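Removed from the display is one protein chain of the complex; every other protein chain stays in position.
Here is chain A:
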Amino acid sequence: MPAVSKGDGMRGLAVFISDIRNCKSKEAEIKRINKELANIRSKFKGDKALDGYSKKKYVCKLLFIFLLGHDIDFGHMEAVNLLSSNKYTEKQIGYLFISVLVNSNSELIRLINNAIKNDLSSRNPTFMCLALHCIANVGSREMAEAFASEIPRILVAGDTMDSVKQSAALCLLRLYKTSPDLVLMGEWTSRVVHLLNDQHMGVVTAAISLITCLSQKNPDEFKTCVSLAVSRLSRIVSSASTDLQDYTYYFVPAPWLSCKLLRLLQCYPPPEDGAVKGRLVECLETILNKAQEPPKSKKVQHSNAKNAILFEAISLIIHYDSEPNLLVRACNQLGQFLQHRETNLRYLALESMCTLASSEFSHEAVKTHIETVINALKTERDVSVRQRAADLLYAMCDRSNAKQIVAEMLSYLETADYSIREEMVLKVAILAEKYAVDYSWYVDTILNLIRIAGDYVSEEVWYRVIQIVINRDDVQGYAAKTVFEVLELVVGRWFGSVLLGRPLVQFNLLHSKFHLCSVPTRALLLSAYIKFINLFPETKATIQEVLRCDSQIRNSDVELQQRAVEYLKLSSIASTDVLATVLEEMPPFPERESSILAKLKKKKGPGAVSVTELDDSKREAGELNGGADRGPDTASTPSPSADLLGIRSAAPVGAAQTNAGSLLVDVFSDSGPAAPSAAVNDDGFLRFVCKNNGVLFENQLLQIGIKSEYRQNLGRMYLFYGNKTSVQFASFSTTVSCPGELQLNVQSKPVEPLVEGGAQIQQVLNIECITDFCDAPLLNIKFRYGGALQNLTLKLPVTINKFFQPTEMSSSDFFQRWKQLSQPQQEAQKIFKANHSMDTEVLKAKLLGLGTALLDNIDPNPENYVCAGVIQTKGQQIGCLLRLEPNAQAQMYRLTLRCSKDTVSKRLCELLAQQF
């Protein structure tokens, strides 16, 4: 190639660029640019028609100015004119300007589309490619509307040139990403899959990106790609390093294509066909073997390309999670990288090992590297590598090494970078909770954590500690003693039960530190004071005086002022009895997801916690909380601190009712922050536990109705979206996602993007239950209403009980099975207040709606209800027995569930306790 064939050399442009480079100051540059803009503007407006060359030159100058970071508000029309020039170089500059500068809603789009259309039908491959590049670069909806049906035809036509095919494949991919609803599957789809077999490696490389994206959305339609991909991969992997000529990169055959093939395979489960699977395993083994061979070149490009394939192969091995041999080999390979001299490889090895740690087959193998990883945490010079090491330590932690890992993390925290402290604190707190074997260790760890990184200990950690301490009587003494010694912070909650004797002295001691505390702490202290009044009436006068003083009752902080006013009022108007009721000790917290886990989960990335871990931790937390036999769950104290927990599910449903009946509702009616309207709609969700049809959601704009039916482990849900306004909804789209590792398979077709005023559209979801589950799938709806983007997320009411098959049985059978399910974790029980009518017919209807069989003449007490059913999941049947004992006098229920799977008992119990 000649040293740049600047045949078109635009001298004017080069001079202008030199001028700009010679500018001594920003001001001079701006001056020069403004001069040029004025010049170009006058040229474009001038009477004389510009020739193509000048137009090209000026458009190019505008482009340069734009790329320098200045706004350009003219020249678009001239650029569009260049598109229809019959000189290639002018056309090319026109397209470049449009790709960089034209946004999708431009009015020019019609003109641009016209020019593109002409070039696409020109049969000149160079022009066709230019047009396709432009579509791929802009990728607007208008372009999708104009070309989404044309491009597949070009892609699979027999006479299309290879280079055009490549552009067409990626162009179509871009359109599919922007407007999937406009790219219709059809006869071409099967032909696209066969491009994997194409002779031209470039065509395969481009096509596979498209195929991967399409397979993700339509796995069944594209599943033939698995065997094609395996055979292509096998041919590449076994080829000699020179076979593929220019597709060999530093002695590595087709690294990009290899990575993409391995990625495509990660869209599917392991191949069912034994021969295909065998071939694939062979490929993976070869890739692992090659990693051990001496390098064919010392260049970093060689090892990077080789290792890129290796890491992709390891991802696939982890994705399958079914070949213990390969998993362990992968782990050993990564172990070698942990001590590699290349920082990049150490980083990637730590990252990749994190996922290996969660596989049961390789967890132990990962653990053997603990010393190296700890060392990395201490000695790596790059904070992002240290972060990966901390993530990996967290992932490899279990009962056997928890104490060591927590100790190392704590000591690292002393010097840790500020950017990662908060996350480290969360991780230590979670591990301490999850693997606590004795409470003193737990309390010591947490207090250490607070000592070392107090500023980074978020509220979530605090509340979680309090939650645990409260639920364990035996920890309270130790915790209170230790805390008191350190005098870090005194928390109102467990105060009442700990302090004994000489209350006034203690109050004064406590209050002496008041002015040193932060606002949230002071708020807690005020709550503690009102409890003092309740427990030790002799302190009443002193405390009232404190509350009355200006610094409290006129405090500039709203929360503090409100508390002071309310507590003062409460202490003076309420009788001793009422005060005692209001300030009665909080019941233990209902078992629930650790709030810190939830916080960590919000942070994305490989260190994030999976749902299985969460379940583990629930179980562990259960032990730590001392079991669930703590009587009714209704909160009797509308303590302001209850709201501060900031967890939606925190307040048991009964609480609101109890409060409403209380005399003191006025005093407390606006205490604490009002529950914010949750981003995810929960109420609608709960109304559908015992029914399948109805209105899920409604606001001023939109109504969503559902109808659903379930059989065995399958379900079908019809969603009806009704536009309540008279204005069209534009860009209407919905997505269903399964948070975490929710074991549901939900398939849906995209909806029409436009919903006319007053119209209703329908969407069908097909649901398959893989294993039992707790979370609900989320439905996200986005649309534009009068220009404003509306975005809302609802929980879809798919609950585990939907997959019930009713089971009829005799009294003796029932009790025999009841006894068989007698292990403590198989049973879940709740006692709760009635929230709805206790009418027999209503109750029966609800229990039938639950999906179980309602059995008569079983329970010796005719007032009680007994049900039985089997939950059908894809791989398992879970037998469930239910007993509901109403107590009409007390307006209470006792609900008992026994299931062959403990998580199911627990989940059903949670769901049902809110239904009656």
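In this text, contacts are C-beta pairs under 8 Å (C-beta built on N, C-alpha and C of every residue); 3 or more make two chains touch, one makes a residue touch a chain; residues count from 1.
Methods note: contacts and distances are computed from a predicted model.
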item	value
Per UniProt, the name of the complex member that is left out, chosen from "4'-phosphopantetheine phosphatase", "UspA domain-containing protein", "Cell cycle control protein" or "AP complex subunit sigma"	"AP complex subunit sigma"
Contact residue for the chain not shown (choose from A:N344, A:Q561 or A:T793)	A:N344
Which residue of A:Y249, A:Y785, A:F832 or A:Y893 touches the chain not shown here	A:Y249
Residue among A:G46, A:G69 or A:G158 that touches the chain left out of view	A:G69
Residue among A:G75, A:G139 or A:P886 touching the omitted chain	A:G139
Omitted-chain contact residue, chosen from A:N307, A:Q562, A:Q763 or A:T852	A:N307
Hidden-chain contact residue, picked from the options A:I112, A:A148 or A:C171	A:C171
Hidden partner chain, residues of chain A it touches	1, 3-8, 14, 17, 21, 60, 63-64, 67, 69, 71, 86-89, 92-93, 96, 100, 104, 122, 124, 126-127, 129, 132-133, 136-137, 139-140, 163, 166-167, 170-171, 173-174, 177-178, 201-202, 205-206, 209, 212-213, 216, 245-247, 249, 254-257, 259-260, 263-264, 266-267, 301, 304-305, 307-308, 311-312, 343-344, 346-348, 381-382, 384-385, 387, 604-605
